[in-house]
Structure formats: C-alpha cells, structure tokens
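A protein chain is absent from this complex, but the other protein chains hold their places.
Letters are used for the chains, namely A, B and C, taken in the order the chains are written, and counting of residues starts over at 1 for each.
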Amino acid sequence: MDPIRESLLKKSRQSKVERLGKLVSFCCITLIVLIVLAIFYFVASRGLATFFHDKVNLIDFLTKDVWNPSVKDARGLPEVGALPMIVGSFLVTILSALVATPFAVGGAIFMTEISPRRGMQILKPVTELLVGIPSVVYGFIGLSVVVPFVRGIFGGTGFGILAGTFVLFVMILPTVTSMSVDALQAVPRYYREASLALGATRWQTIYKVVLRSATPGILTAIVFGMARAFGEALAVQMVIGNAALMPHNLVSPASTLTSVLTMGIGNTIMGSLQNNVLWSLALLLLLMSLVFNLLIRFIGRKGALKK
Amino acid sequence: MNVRRQDKIATVVLYLISGTIILILAALLLYILAAGLPHVSWHFLTSPARAFEAGGGIGIQLFNSLYLLVLAMLISMPVSLGAGIYLSEYAKKNWRTTFVQTAIEILSSLPSVVVGLFGFLIFVVQFKFGFSILSGALALTFFNLPLLTRNVEESLASVQGSQREAGLALGLSRFETVTRVIVPEALPGITTGMILGAGRVFGEAAALIYTAGQSAPALDFSNWNPFYIASPLNPLRPAETLAVHIWKINSEGIMPDVAAVSAGASAVLVIVVLLFNLSARWFGKWLFKKMTGGD
Amino acid sequence: MKKKILTAAALLISLVGLTACQKQSSGESITAVGSSALQPLVEAAGEQYSNDHLGKFINVQGGGSGTGLSQIQAGAVDIGNSDVHAEEQNGVDAKKLVDHRVAVVGITPVVNKKVGVTNLSFAQLKAIFTGQVTNWQQLGGADLPIVLVNRAAGSGTRVTFEKWVLQGSQAKQAQEQDSTGMVRQIVAATPGAISYLAFSYVDKSIAAVKINHVAPTDENVLTNKWKIWSYEHMYTKGKPTGLTKDFIAYVLSPKIQEKVLPRLGYISISQMKVERDVSGHVTRRS
Partner (left out) sequence: MQKYDVTKTAIKTFSQPEHEIALQTNDLHVYYGDHEQIKGVALQFERYKISAIIGPSGSGKSTYLRALNRMNDEIQSAKVTGSIMYRDLDVNSPQVDVYEMRKHIGMVFQRPNPFAKSIYDNIAFALRRHGTKKKAALDEIVEKTLQQAGLWKEVKDSLSKSALALSGGQQQRLCIARALALKPDILLLDEPASALDPISTSVVEDTLTQLKKDYTLIVVTHNMQQAARISDYTAFFYDGYALEYGATNQIFTQPKLKATNDYISGHFG
C-alpha cells in the first residue's frame, strides 16, 4: 500500500484543529451578537412598555415638550414629552460637531500635508492622549473651568448647551481628527503629484484635490464623532444643567437624553411608568446609534462607488 | 500672487489650528496635574477613603480599579481575539456578516449607562453576583468587547494575504496559520489596541456605578485567600473604582476636603491612563521589533 | 501565548465558581442599597459593626432611593435605604415592606449670598418654586433674577421639600442636579440662585433661609417647629431576621444614634420629641 495515499485519507491533526478553532471563534462572535441582541431586547421590552402598557402616545412622546412623568395631564395620561431632551441632544451633538470639524480637519491636513514629520511626532500622540482621558475627568474640568467661564461671560448659571458643546467638542476632537487623518492618507499620492505638477499651489491641491477625494472619509469621521457625542452621558450631565425645558438660548439649562436617563434611573422604581419612560429614552438612544451607523455605512458605500 | 497669498494664509491657519489642539491638551493636562498633584502623596495613594473626615486616600479604589481591569481584560481578551479572528478570517461577505458588524458597531456606540444598567439587572440581580467586582468586570467586558474585536479584526486584516497563503500551502489549517503566523505579526497592533482599551476601562465610571458598586469596604491586605470576604482578591466583593469615586465625591461627598480628593484622584486617573497610552506605544514598537527580529 | 490566556481564564472562572459556592462559609454578609443621603450613615455603622462582630460584613451601595425600594421589593437585597416613604413612591407595594426609621434629616432652603434675603414665608417659597415670583426685589432682596436649582425628580430631598413647601402644586421646570454637592456648588457660584439642602451640607459658601422666622436647626426639627424634615428609612421585605435584624438593631442602638449620627450631620431618631406619619400627621412622643 502507498503510505502517502493512506495518510491522505485520514483526518489529519490540522483538520481537527481547524474544526475546533473555527468553532471556538464562531462561539466568540456569537456571544457578542447575543449580548447585543440581549441588550436590545432588554431595552426595547422596557422602553416599549411605555407605549403598550402605560398607553402613552408615541407621537406625543416625540413631539410634546412637557416632561413631568409623575404628573397626569387633562386626559389622564402622564406628561412625558421628550422633545426638550431630543432637541438638547441634537443641539449639543450638532454644535460640537460643527466646532470640532474645522479643528479636526485642519489638524488632519496639518499632519498629512503640511508637516507630516512634526504632525506625526507631536500632534498625533497629543490627539491620542486626548482620547484616553476619562469622561468623568472631562466632566470635572467642565464643571470647574468651562461652566464658570461661560457664567463669567454670559451670566446665568453657566450650565447649558454651550458648556456641553465645549466639553463634547474636546471629547470628540481626537476621534474625528484621527479618522480624518486616515481618510486623507488614503488619497493616492499621485493625485497630489499630478495637481502640483500642473502648477497648483499646495493649498489649491489640498483644497481642490485632496479634500475633495477624502470627503466621504471625513464625513464618516464626523458622523462617528457625532455618534459618540450623542451617547456621552456623565460629562454632559455634569455641565448641561439638566432642566427638561426647551432650550431658549445656548446658556440656559437644558438636558439631553443621556443626562435625564442617568439622573432619573436611581430615583424611580423598576417597572413603574417613571422608570419605563427612561427606558424609552434609552431605546431612542439605541435607535439613534443605529441611525448613525447606517449613515456611516451609507457614506462609506457612496465613497466607495466614486472611486 | 493672489493664489500664493491664499496658500500662505491657509498654511498659517493650519498651523494655528494645530497649535490650538496642542494648547487645549496641554492646558487640560496642566490643569488636572496642577490641581491634583499637590494632593498626591504616598499616603494619599495607599490609605483608604474616609466618608466624612479629611485626610482620606484612594488606596482601595486604586487597587480595585487595577484588579477590575485585570479581570475585565482576562475575560474580554480571549473573546475579542476569537471574534476578531472569525470576522477577519472566516466570515463570508454576506448580509449576516454585515449584520454582525453592525451589531458590534452599535454595541460600541451604546451609552455606557445603558450597558451598566443591563449589567445591573443581569449580573447583580438575575445571577445574584451582587454589587461585585465580577459584575463590574462582566459589564466592562460588554463595554470593551466591540472595540477590542474591531481592533483585532483590523490588525489581522492589515497583515498581508500572502502570509496566509504561505501557511496554508505548508499544510497548516487556517486556524493554526492565523494563531501562529498572523496573530504574532498583528500583535503590535493588537497589543496597542488592548492597552488603549485597558485605559478606557480604567477610566470608565457610568458602567460601573450599578455593577461594581459605589462602596469600597476595607480590605484585609494580609489575607489573599480569594474566598475570604475581605480579601483583596475576592471577586464577589463590592468595589468602587477610582473613576466611580471621583464621580461619587463630586456628587455626594461630604468630607471637608472633597475638592482636593477629587482633584488628586483625577490627576492619578489621568496619569495612569497616560501611562497606559505611552506604554502601549512603546510596547507595540518593542514587540514589532522582537517579532520581526527573530527569537 | 493564547494557551496561557485560556488557562488563566479557565482558572479564573473556576475560582469565581468556587468563591460563589463558598461564599457563606467564610464570613456572613448582607447588602444594603439605596439612598445616597443615607449611605454615609449605613456605611459608618456597617464598618463599626464589622469591627465589633468579626466575620460579619455589611455591603452598602448608593444608587438612589428608587433603586433601594425597587431592589428590596424585588428581594434582590437585604435592606433598601430610602429618604422617602415607600407609600410616596409610584410602583411600590408598601404593604410588603417593613419600615425601620433610623434617623431624621432636616432640609432647608439655601440661597446665594448676594440675594440679601434671610427670611421667607411658606407662601413666598411656594411662589418662588412655582415661578410666580421671578426677581428677589419682589421679596425685598437685591435686584437679581431668581435662579431655581432643583434636585433630580424623585430624589428624597426634593420629594420632602416639595411636599411641605408646594403642598401639591407643580414646581416650575428648572435645572436639576443629581447631587447635593453639585447643588451647593451651583448655589454658591450663581447670583440669585435658590435651592434646598440637608442641614449637614450647609456651609459658609451659601446662606440658609429662615422660614417664618424659624431657624433651620436640629432643635427646631426635634419639636417639629421646623417642618421640612424627613425620616431616613431602612426597609426590609417582611420582618427582618438574622444578621439583618441584628444590624438594624445596632443602627438604632445608642452607640450609633448618640455617637455616630451627630458627627455625620443626621438627627438621632431617639431624640425626636414628635412622630409624624406618612400623611404628615404629627403626634407627640411620650
């Protein structure tokens, strides 16, 4: 008999290893998916109870601006208009993204186009260090520096959208910057060379060629930063003032979905309406993070098509 | 001429922006350190906290943070490695994989409060682990898994495909090729990601408030039997971490030196996280040299 | 490398499993969860109790009165700490819970020092917190807009304050803070700010306000001359037994009531000259 032929027909150790290894790694990924589904189910089951069990109208929940879960309105339904929080969340998110974008993109251009050596040696480590600072510390600084600063200039309490924007701006800056750097670096070198060879200045090249072709990547970075800002809880809660009121201006106390959620959860009874509406807010947060994700995917796909 | 001037202006503006970013960080760091470092002493780092008198330290909180970190990383490292391997090596390009990736992304952008409350209901209440290091570590795992998994997946994907072919052509299974060839080569990236993740875990508060708890009972540092209830190693004891401590004393602290303790604790927290960052960099580079430079 | 990680994980899991099994054999412990206002007291008492009784441990957690009541109701913990009566909380079946009143906390309105008002009536306070009065000038103070700072809805301090001041009216929506420390900080720093704090948090950075010329002092609370005060409750599900029972008795013992409470800023329950039920009905204690 041919020994090689024999050996070919036997299950080798490697194929056993492969079966086992694939199984183990599959279990790992399944575990993660199960966790996500469990969290989703858990948040949804409690969050939806507001509408099914406590009979709150979804439209009212999303459009009314009076938040007072323990008080019933004229129709006997609880006053749970989440609009002030939704507006607050979007305002701080959009404003901080607006402030952060020029800084992030500017810093990224500096790192990739203007002075890669200095950029990579100083600016990159600096932004990465910013990522590492815990959000409680941001909150602590926001409270002891930003809020008094805002109060000093605009009067009032200092708490509000503006203070929240400042804190979130610093928090999302590193994320947006480093992702923008990746986007700019992905622009092929010959684009720049071609443009420069045609006599364009460096800035023209950056503005007309590099930025243009990196736009999808930069947009993704911004949306990613917004997703982070939207979900941030502790730091925002410490500086925004937590008033469930429609924000009149940027320095009046306002609230976000996360801040109301963190504040209220310890003071309500599991299973009561007051608790369920908080889970509805959490569900809203979850859905928003889904939307942000889909947005990122959509932008990514569009960008891919262009190339 | 106009074009040239534009170019000049743009350059100046970009320099200014970059300068501002650096200035912001420098100011942040200086502020934290200047406010906190004067309060940091050996005594502060090693003595237990006091609820209502001055002179408390953060010794137990610091130990708790480190122990929790080790446990959380021990659980999340193998899982994220496995999941990352699956995603980068086995997952086919179809809707299921997209679904899984979206799920992971969502988990990573989930507010940590939600993760904490989920952990509270599942581990603390359902599994009866109580407010404990174990509950906290599991909640942190949830919080950490998506980031680590993505990091592993990306690090593995950045290793050239020809390395996989090399292993496979030698009659090795894909799994052994990945674990013995690709993972070692991706190790610098993976390690950097893990250490950065560790830094995040170290600074996390919201996910822990309702899982690891907000009290730091005195520990008996002479008894390391993990079954003893006051043993530092007991995974079922409640454990307030440094980040939670900062949050708590800022909210409810009634000791006279609240401001000093919170500033000091913040400084320590930031220093530790910075150390994680720097060591991630250094270790990643060192590992890369070692991996590519033979045994 | 991977094997090592796996081995470590396996070891860890078995260790945890073992610990879970052996939990009872090496020391006994109970868990008390809830009100962050009561937390320091229970913590301090628990620490002393462990010193006096070797091998017995009291785990104390914050999380808020709501958490305390939901957890004790669910039977997940041994003691639920709360600043509010279980009857006052939505979603709690108070009949299943046994109330142990362990301390009293007085709550006072506090204002920023620039306000220039030292005395208010209940009616004025109500007008302030419902938003009918918006400037301190209307109350004889400085020309400053009134800035309301509330505690989070459902927090014990707020429930108590609103119960006695607003008497059922709806408070004006205003900024809310999760914690006492933060409230004090904001009131101290914001001209025109008014809020309310437990007595023990009042310090020189802010000004406490008299109500109807009654000063917010412990003595006035003992006789109910100062009306805004609340009991601190430790709830158990059914009658307490074993360690839980011993510990509650310990908290009520003179050792804690007379020596520890005053240092922490609580008013001892044993010194109270009056008793008040959940509907606010006051009886003299004999």
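Here is the rule we go by: a contact is a pair of C-beta atoms (placed from the backbone, for glycine too) under 8 Å apart; a residue touches a chain by one contact, two chains touch by 3 or more.
All values reported here derive from a predicted model rather than from experimental measurement.
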| item | value |
| --- | --- |
| Missing chain: touched chains present in the view | A, B |
| Options B:Ser41, B:Gln126 or B:Gln160, residue touching the unrepresented chain | B:Gln160 |
| Absent-chain contact - pick from B:Glu105, B:Glu153 or B:Glu185 | B:Glu185 |
| Touching residues (missing chain, whole complex) on chain A | 2, 4-5, 7-15, 18 |
| Residues of chain B (touch criterion as defined above) contacting the omitted chain | 92-93, 160, 162-174, 176, 180-181, 184-185, 291-295 |
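Methods note: only the chains that are shown with their structure count from here on.
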| item | value |
| --- | --- |
| Pair with more cross-chain C-beta pairs in contact, given A-C and A-B | A-B |
| For chain B paired with chain C, centre-to-centre distance based on mean C-alpha positions, whole Å | 33 |
| For chain A, residues that touch 2 or more chains besides their own | 143, 238, 262, 265 |
| Per-residue overlap in chain C, given as positions that touch at least 2 other chains | 36, 62-63, 67, 74, 178, 182 |
| Chain C residues touching chain A - in the complex, by the definition given at the top | 36, 62-67, 69-70, 73-74, 89-92, 147, 149, 152-155, 170, 173-178, 182, 185-186, 189-190, 193 |
| Partner chain C, residues of chain A touching it in the complex | 66-71, 143, 148, 151, 156-159, 237-238, 241-245, 253, 255, 262-275 |
| Residues of chain C that touch chain B when the two form their complex | 2, 5-6, 8-9, 12, 15-16, 18-20, 22-23, 25-27, 29, 31, 33, 36-37, 39-40, 43-44, 46-47, 50, 55, 57, 59-63, 67, 71, 74, 76, 178-182, 200-201, 263-265 |
